[in-house]
Every structure is written in C-alpha cells, then in structure tokens.
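Written below as structure tokens is the structure these notes are about.
Complex shown without one protein chain; remaining protein chains in place.
Letters A, B and C name the chains as they come in the text, with residue numbers starting at 1 for each one.
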Amino acid sequence: MKTLILQGLAVLGFVFFSAMFLVWWERKVSALIQNRVGPMVVGWHGTLQTVADSVKLLLKENIVPSGVDKLIWWLAPFFVVVPPVMAFVTLPFGKSMIVRDLNVGVLYVASMTAICVLGIFMAGWGSSNKYSLLGGMRAAAQIISYEIPLLLSSVLVVMETGTLSLQGIVEAQAHGWFILKPHLAIAFLIYLIAATAEVNRCPFDIPEAESELGAGYHTEYTGMKFAMFFVGEYTSFFIVAAMATTLFLGGWQGPFLPSFVWFLIKTYGIIFVLMWVRWTLPRVRMDQMMSFAWKVLTPISLANLLIGGWFMVNA
Amino acid sequence: MDLQELTKILNERFPGVLGEENKTAVVIKKESLLEVARFLREDDCAFENLHCVTAVDRRDKMELVYHLYSFKLKFMLTLKIYLASDDLAVETLSGIWKSANWLEREVYDLFGIKFLNHPDMRRILNPEEWTDYPLRKDFDRPDFIRLPQTEGLKAGG
Amino acid sequence: MHKRAGMGMLRKIKVFYLNVKSLLVGMKVTFKNMFAPRVTLQYPQEKQPMKENFRGMVDLIPEDCVICYQCIRICPTAALDLGHKQIIVDEKKKNEITKFTFNTELCCFCGLCEEICPTEAIFLNKMYEVAAFRHEDLLKIDLMDAQKYKHLDKNYIFKKKE
Partner (left out) sequence: MPMTNFDIKNIDPEKEDNLSFEELIVNMGPQHPSTHGVLYLELTLDGEVVLDCRPHIGYLHRSCEKIAENRTYVQFIPFTDRLDYLASMNNNLGYVLTVEKLLNLQVNERAQYIRVIIAELNRVASHLISAGTLAQDLGAYATPLFYCFRDREKIVELFDTLCGSRLTYNYMRIGGVKNDLPPGADTSIKSFIKYEREKLKEYDDLLTYNAIFLSRTKKVGILKKEVAINYSITGPNLRASGVPWDLRKEEPYLVYDRFNFDVPVGEAGDAWDRFKVRLEEIEQSFRIIEQALGGIPEGNPTVKINKVYKPAAGEVYLRTENPKGELGFYIVSDGTTKPYRNKIRSPSFSNLAVLPELVRGVNISDAVCVLGSLDIVMGEIDR
C-alpha cells in the first residue's frame, strides 16, 4: 500500500513537472524559430516562468459564467486531466521503472487518451458558448476519427510482438527498433500524424482554432480550470510521444546511459519535432482534416496492416 | 472624352435633365437620376465603377456628389444633384452599382439623406438609436474640443 | 484505359510527393531560422537609443520663447495652452508668460509645433515611457517648469535638443 501511494505520488509529481517543463520548452522552441529569446526573466533562461504562471493562475478569480451547465462545466477539466495521468501507470520509463505492467497496456493507454474527448466535449457543451460548442463538436469528430489510424498502426506492433504489454513490446526491440522495418516505419509516420491530431496540436488544432473560435472549448474557463486544461493537454502530448517511443523507437533501450534517460531523450526528441511542426505549418480546415483521416490515413494504415501481416507470415 | 462632350451626349439623350451649368461636374435633376445612371452604366461610356458617393451641406440645400469612373475612357465623372433641405430623399443607385449600398448608407448616416428603395437603410458608422447627423453644418455639441481662438494674439516677433 | 488509370495514379503520387516536399521545405526555413541572430531586445533592461529627431513629449526652453503663439495656432489638437501679460522691467515693456501648459491626453505627437517654432524653443524630447498613476498627472504639464516630467520618469533631466 505504501509503495503504491509513493508510486502514485511519483507519477503525479512527474505529470506536473513534465507539463510545466513542456510549456517552457514549447515557448523556447517557438522563440527559437521566431528569432526571439522567449521567457528570460524568472529563473535561469525563464525556467521558472511556468511556475510563476501557475501561481498566477491559481490565484486568479474563478469566474463562473452565468448560464453554464454547472455540473458538466465543473467536471470537464477533471475529465481532461485525470485519464492522461492514469495512462502514466503503464508507461515503461525504464528497465524496471513501471508502476504496473498491464497485459493490455496498449489498449489501456489508447482508451485513456481517447477519454479526453469526453472532457473536451463536456467543456464545449457545458460552457453554453457558441464558440465552445463548435470547438467541442470539432474535437469529438476529430479525435474519434483519428483514433482509428492511431490504433491500426499500433496493432501492427502488437502483431509483430504478440503482446499487448508495453514492457514486452520494449523488450522485443532489444535487437533492433521497430522503426527500422519498412512497414513499421510507415506505421510510425501514421502514428505520429494521428497522434498530433489526437492531442489537438497544429496543424490539427481546429478544436481550439484561435483565429476562428477564440479559444474553442476552453473559451469560458479561467484560473485553475484553464490551467487544468493546459496540464491535460500537455500530459496527453507527453503520453502520445512516449507511446511512439515505446512502440517504435525501442522505448528505454539504448547503450551506456541509464534506461530512463534514453526514454526521456527519445520522447522529448519526438516532442521537439512535433513542436517544430506546430510552429511552422498553417492549420488545416475541418472538412479537409476529416477527409484526410478517412480517405488517406485509414486506407493507408489498413493497407499497411495487410502488407505487414503478409511480411510476418512469409518472413 | 471630356466633360463637354459628355454633357452634350446627355443633353441629346435626356433633354431637360441637366441642371445648372458647372465647370467640373454634370448637374442633373433629382428625378432623372436613375435613368441617367443606368444610361451611363450601360451605354458606350461604360461607367462601370461607382467610386464614391458623398454629400456637401450647402446650408440652404444639400449637394449629393457621385463619382463615376469608366475604365474604358479613363475618365472620372462627377455627377451632382441638389436636394432641397426639406426633402432629403433620393432614389438609390444600389440596384445599378453594388458599391452604392454602403456608400449610400454612409451618406444617410452622416447627412440624413434617405435613399428610397435601398435594401438596407440603416446607420453604418454611428449607433442606430442616435438621431443626429454629424456632418451637417449645423451639428454641434458642447463637448467638442475646440481649437483656441488665436486671432490677434501676438506678443513677440 | 489501363494506361490512363496508371497515369492517374502516378500523378497522384507525384502530387503527394510535391505536397510533402512543400511541407518539408517550410520546415527547413524554420529550422534555419532557429540559428539566425535574435532580433528582439529584452526591453526594460535593454533599450534602443532614440533616433536623432524622435518625437517624444513636448518640451520647452522658456528663455527662448518669444510668445509668438505660432505653436498654439498650428497645434491640430489644442494640446498646448499659452497665456502672457505685459510687465515693465527697468522702464521697458516686456512680455512674460503667465502659463504654458501641455495636455498629453490631446497631443498626437505630430511635431508641428517643433517645426513651426521660429526660435526652436519648443521641441519634442526623447521621452517615450509616459505612464502615470493618476489621470491628472498627464493633463496639465507646466512647460515652464524644468522638472516637468519628473513625476512620470524619475530619470528625466531637462536637456536642450542637440
């Protein structure tokens, strides 16, 4: 029991630390790209800026707009934060650094990231704001559509290893990362694109499309609730990047350095690439995005599944 | 093409619509505005562009100024009509030139000239419940910041 | 028929390739910019020197003013207010400024007063940080006072324009 609590606390601590770090890192990357320097004042190179920001958000007045559906509106941020935090339970950070190695790990993580959509839709619906509603509806359509290519490409890994346990998948990559195999490399790319859409990041950030919908589903949230959406978003972001690492890049496998360092390096590498994409590309339109999911990504991942299966049978 | 020629054409086509002589503009009677406008748009001169609609408050009467442009002739025609102060209403041109829609709304907003048969005759810049017409010469408000009266003020050189 | 279908497929692949390439080219641009020199300043710590003829707050050299009222006349926003009276010093008539105030709220920093002044008495200094805690602090600034902007900027020193 005691270890369980400790592990829980460690996970929670890591979640918030990671979210704060990612916010800072995102601001630094954007500054790098835009010939700026980013936050510089609080702490060394602004490292404590996010801490200052969270303190500010904590102290802010919690405005409840009149006309909101109170219960749904209050619950929504929790639905956005809690599932990604729960997904941490089964992420293999290192050789023995895992809270619980579930034998349905892949499914568990996928379902946990998918639950977020509920929170987002609740926020959109409960705010009784038209922009929020549009954002919520967009999010629901988007996340559910992109769930399919996401899972189809992870299924390929499961087929390769024969296990749903994440630790098992990492161990299966001891003699070579999965990304080195051609069909899995394609699966990796599909996974990355779908994951970007899954966590509502540019170029697929249409649920919160700033220039169209104000701020989308979290338009009406202030203070700590807004911060929770932020934490939830960045935690999901970490989760999908960590899953990409685990499934395709050999997880914590790597020479010389301790295993969890390798895991973090790979994860943050993927995160960096996704940030770089975000600060470069314009946003796609809703209908273009949906047709991309159903007409391009899903057929390609299905075909890829077929080819991969054929490979496995014949090789 | 210059103003004389155009005046001549208009005089032949619509005898009696030209109002008083003017060196820079064609002045026509209010009643024949729509006719003349349609002619100018569709005839050979092809005044395809209604560039600007505005009014000038002449205190005793209101002067409505249309600036029409023809890409073909490269000529800017100033068309004027005069409205009596007690009858500030004129036929709209928004059926002929779409650009007239907003430009006429602006004139309505600032001068209070009503455009008949206009599709959307609302104030455009000022609040809708307001009743004043700010560009009329008699419009004044106590909270205007006025420039100081400096006539005759001088001390040094 | 088959050939055409094949061509269509090829074309599609080509378009797909070009699309992906265009995205990657954009990524290359942003990547290059990551190593470009920074263009921003850390503002409150680092400040850009103001240009030679920068138009900041209105300032006055009282002894140079000949009370010609040119600046009052030219000011498009009535931001300046000047008054004078005649006094007799050593049996000679002399004009003295009774008030010369400047209203920051109305000023549009066009610099016309500076341009028209025959003796270059009135000029626009290089002050640009003009925040005040009270509205009244900005309304009536006495231009005759050498410490006129001390309440807005504690580093303010009256300095003639070069």
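Methods note: contacts are C-beta pairs under 8 Å (C-beta built on N, C-alpha and C of every residue); 3 or more make two chains touch, one makes a residue touch a chain.
As the structure is a prediction and not an experimental result, all values here were calculated from the model.
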Displayed chains contacted by the hidden chain, counting the whole assembly: A, B, C
Option touching the unshown chain, where B:I9, B:V27 or B:V65 are the choices: B:V65
Selected from C:D64, C:D81 or C:E115 as touching the chain missing from the view: C:E115
Sole contact to the chain not displayed, among C:V39, C:I88 or C:A131: C:V39
Contact set of chain A toward the excluded chain (per top definition): 30, 33-36, 130-131, 134, 202-203, 205-206, 209-212, 214, 278-288
For chain C, the residues touching the chain missing from this view: 18-20, 22-23, 25-26, 28-30, 33, 39, 51-55, 70, 74-76, 108-112, 115-116, 124
Missing-chain contacts mapped onto chain B: 24, 48-52, 54, 56-57, 65, 67, 71, 74, 76, 78, 97-99, 101-103, 106, 110, 123-127, 134-135, 139, 146-147
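Quick note on the criterion: only the chains that are shown with their structure count from here on.
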Arrangement of touching chains [line / ring / star / complete / other]: line
Chain located farthest away, centre of chain A as origin (C-alpha): B
Separation of chain B from chain C, taking each centre as the mean of its C-alpha atoms, in whole Å: 38
Inter-centroid spacing, chain C versus chain A (mean Cα positions, whole Å): 45
Overlap residues in chain A, where contacts from two or more other chains coincide: none
Junction residues of chain C, two or more chains touched: none
Complex contact set, residues of chain B against chain C: 145-148, 150, 153-157
In the complex with chain B, residue positions of chain C that touch it: 66-69, 72-73, 75-78, 81, 84, 95, 106
Of chain A, residues touching chain C in the complex: 32-37, 40, 276-277, 279-281
